[in-house]
Structure formats: C-alpha cells, structure tokens
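What follows is a single structure, written as structure tokens, with notes after it.
Only a single protein chain was left out; the remaining protein chains are all shown in position.
Take a look at chain A:
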C-alpha cells in the first residue's frame, strides 16, 4: 500500500458493460483512496458510475461487466485478482454493504434474528444459539425496541426505518473494515433519515469502520462525509475535504450541482439549473464530458481531456479552468457566497492559531 493510512486504494479502474448496442464505458479511469475510519462520499447523478464503482469493489457486477483495467488494493491484495470463493469470504466479513431499498434487501421468509445471525454463522462458524445471542445484542445496538420479543418476527412486521436498521445490523454484525452504503436513506422520510444517519455515525465511532457513502443528496453529504468525490460520466471530476468541496468548489459541474439544489434561503424566479442531459457512455464525447452542458466551457474542453489540477494537498479538480493560462471566470452567485464563507472560516482559523500560539511559546520558555 502506498500509504499506511489507506485501507483501500483504487487505481485506474475501467469498467465496460457489453450490450447489443456496443460497449457502455461506465467507469472511465477512476482512482481514489479510502482512509481508515473516514467517510468518503461519492456524489453524482444516476449513470455517473458511483454504484458500478462500489459494485466492482464488492465483486458484484452483472455478468456482462468487463473490468478493462485497474487495481483495487485492500490490505495489500488486489481484490480484482481474487477468485469468487475468496471474495465470498471477504464480503460480509471485511467489506459489507447497506443497500438502498430496505423493502427488497431482506429475505421476506426468514426471521430477522436469523438474518442478522447468518453472517456470523457463515464467516465465523458460530453455533446458532451463540450467533442469535449476538444478533440480539446487535438489534439493541441499532435501536430496535423490545428486541427480545421481536427477534422472531419477519421483515414485513417492521416499518421502513426499522427494516433499514435491520439491514445495518446485518452489515455491521461482523465489524467490517469497510462499509459501503449505497443511498441508504433515499427511500426513507426525512425524520427517519436523520435517525438512521445518526445511528451510522454513532456505530462508526464504536467500531471504527471506514465508510463509502453513495448519494445524490448533497445535504446528506454535508452532514456525513469527511471527504467527497464528485463523479460525472464515469469519471471523478473533483475531490477534496467536505469543506473544500462545499465552500471552495472548482469544477463547473460541482458548481452546478450545488446551485441547483435550493437551500432554505433560495428565492427568485429561476433556480440555476444545469441544461441538457448527461452524455451517452456508449460513445463518450472527446475532451471534457461535461463541456456540452457547461456554460464556462473553453475551446480546449472539446478537444482534450483535462488532467487533475491541484488546489491544495487534499483538493484536486479536473477542469481546464484551473490551468494557469485559462481566463478568469466568476462562478455562479451561490458559489461566490460559499467561497466568501470559506474565506471567513479560513481567516478565523488563522486568528485562533495566532492567539493560541504565543501562549505555547511562553510555556516552552518556562
């Protein structure tokens, strides 16, 4: 592994899907790291490749998927080189997933205690009684009330929010190193969503899991993520810490995403929107895939793909606007507001450092 802190390193991943119409280039050269104990959010629209990325990590792609290149290193081993049997041992043990729809991801004919105990019996070879006892503990941990009496209930006897708690219990019962959460709260009401998100944060602290959080809801990202990767048309176009992405975004697509979501203070007659639709990945456009929808597109965008430009040690953006020769542009009004807030936050940070540092020096002198 390149870095001690990384638990997962994805490099140059390319995934194509073979269809009658030709090859759909779903993932086009994606690289990222997941650090120990962090939450990495992957955001993007449907078809941007966020779910395919995680499904490739789990080895759960459809049979017409072709992994054209890349490596996925977990604890030094390349997951893409593992056999199906080896992957079975990893799934649910080292890497677990919470799926989007709690209504369809549970077995309707199996008691929920048994479903939570199953990963323990399969991976740890635990006896049924012991596994069920641990399942009961897990049910209490995820906040299912009256767990003793409900352990023999079936999924249909629970509400959507409670079912998602059960799905979380199943995913976490083996204390996985990596938890993949693919839109885990999209099917839920806001009040229930808030409960589930809090539960996930709480459990992450308890068992120090790293989380890959997939969502299109930027509000949820703001509350959950340490770092954010923005995907568009099968590529990561910008990544950075959650503050860098929300307060100092550099890619016009990130600008568009952030401005097209009304906040509680948005007014006016027209909501800023991104015109057009995402490109067809059967035949991805030359150059920057976002160029056709980008009001800030430069001539070079249609000719040459932009590389990642460095904004800070943790923040990179793939847009020609970051090139030293690119013209100065003014981002949308909402983004300018965000940048102002960021500047204020930074200067406050510097001030607190200044006010605290002399004290330390004095202490050292003594």
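To be clear about the criterion, contacts are C-beta pairs under 8 Å (C-beta built on N, C-alpha and C of every residue); 3 or more make two chains touch, one makes a residue touch a chain; residues count from 1.
As a working rule, contacts and distances are computed from a predicted model.
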Identity of the absent chain, which is to be given by its UniProt protein name, from "ABC transporter ATP-binding protein", "Ferredoxin", "NADH-quinone oxidoreductase subunit H" or "Menaquinol:cytochrome c reductase cytochrome b subunit" | "ABC transporter ATP-binding protein"
Of the residues A:221, A:236, A:291 or A:322, which one touches the chain left out of the display?
-> A:221
Residue among A:263, A:314 or A:351 that touches the chain left out of view | A:263
Even though one chain is not shown, chain A touches it at residues 45-46, 160, 189-194, 197-198, 216-223, 242-243, 246-247, 256-258, 260-264, 266-267, 269-275, 277, 341, 345
